[in-house]
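Handing you this structure, nothing more for now.
Yeah, one chain of the complex is gone here, protein chain that is, but the others are all in their spots.
Then we have subunit A:
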Amino acid sequence: GEINKTDQHQYYNEWIFGLEKGSKRIAAMMATSYNAKEEDGHHSGASSHGAAGVVKSKKPDNTAFKQQRLPAWQPILTAGTVLPAFFVIGLIFIPIGIGLYVSSNNIKEFEIDYTGVDISNPCYSCAKNFSWNSTTPCVCSMNFTLEQPFESNVFMYYGLSNFYQNHRRYVKSRDDSQLNGDQSALKNPSKECEPYRTSDGLPIAPCGAIANSLFNDTLELYHIDSNNTRNTIPLVKKGIAWWTDKHVKFRNPGENLTAAFQGTNKPVNWRKPVYELDPSDPDNNGFINEDFIVWMRTAALPTFRKLYRIIQKKSNTTPTLPSGKYVLEITYNYPVLSFDGRKRMILSTISWMGGKNPFLGIAYITVGSICFFLGVVLLIIHHKYDTRSNSADIPN
């Protein structure tokens, strides 16, 4: 009974306390209006809780996170921040653009179409008479003149147009495990390779439409010197693929290629099996043949160029490719006319930002100018029509 009584007393006190607090609060409210900060302040109420009747306060924690008071940076768009940004963008972009444009213009590039669409084209007959079954390769040569000498390393590309290397069914028609030298994938290529998965009951290595359509024209370049003699220009065929592709992504299934590819068939369109792509150099044969690797890296757009050969700079005194007459000899193996494709050979030097492409330079100059111009326009608008006044007109 005794305990009960004291308990009850505590309850009672607490109750009264609460009431007092309440009425005080109300009185305070009337005088000062609602100011919630008042609640944060004192915790004195806790001490009055009796030992028996202690109820855990459900008061939420007063942390900046829970009370949504996290310190924060609150930027606002003002003329003072936005306009300088425009000017800065303009001032940065225009020089970059000019730099890009100039260096792009300094790049020497020569392009020649050897598809053989016109009768005038030396490759016309090769193109017309193309047959998958022909045993003798059709060779044609094209003469061309370089007006300016090409300094330093020159890169030789082949370009294809209207060739949909990025078609979904084409893109997926390969087996990366097989190309990585996986034995099981070699013998049992992925279904994605259909319809170039097997031929004559044997698995195709490398399987798939991409490999099957490997670009197999052979391009050779001759310089015609003043005596009208044809000098072969040495073309380097290694170092044209990405390092990662050559060393990581593509691997031969074994050291002895002939043995490794035993039991597989060559792709339908190929004239020779994969292990004979470059019999002279075991480091460039089989799946790690660089021409093959380059081809296997499918292009993003239907018109594309791929690196074919590198013409190394010989000495500092003579240009790699002096101006003058040249002959391009093509072993015409690759049919593109049926789908209205085009084949090109491109010679190009490069600069610090890659190949010749005026797009970026022009784009930078344009964007930079527009930003600068916008900055000026906005500045004028801001000064002329600024309607923001300070807090005075905020309705309460």
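Note that a contact is a pair of C-beta atoms (placed from the backbone, for glycine too) under 8 Å apart; a residue touches a chain by one contact, two chains touch by 3 or more; residues count from 1.
Operating definition for what follows: contacts and distances are computed from a predicted model.
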What is the protein name, per UniProt, of the chain that does not appear here: "Phospholipid-transporting ATPase", "Cleavage and polyadenylation specificity factor subunit 3-I", "Carboxypeptidase O" or "Small ribosomal subunit protein uS10m"? "Phospholipid-transporting ATPase"
Contact partner of the left-out chain, one of A:Asp113, A:Glu151, A:Asp182 or A:Glu329: A:Asp182
Given A:Arg197, A:Lys237, A:Arg342 or A:His382, the residue that touches the chain left out of view is A:His382
Per the whole complex, from A:Ile240, A:Val274 or A:Met345 the residue touching the absent chain is A:Ile240
Omitted-chain contact residue, chosen from A:Asn106, A:Gln148, A:Asn162 or A:Gln183: A:Asn162
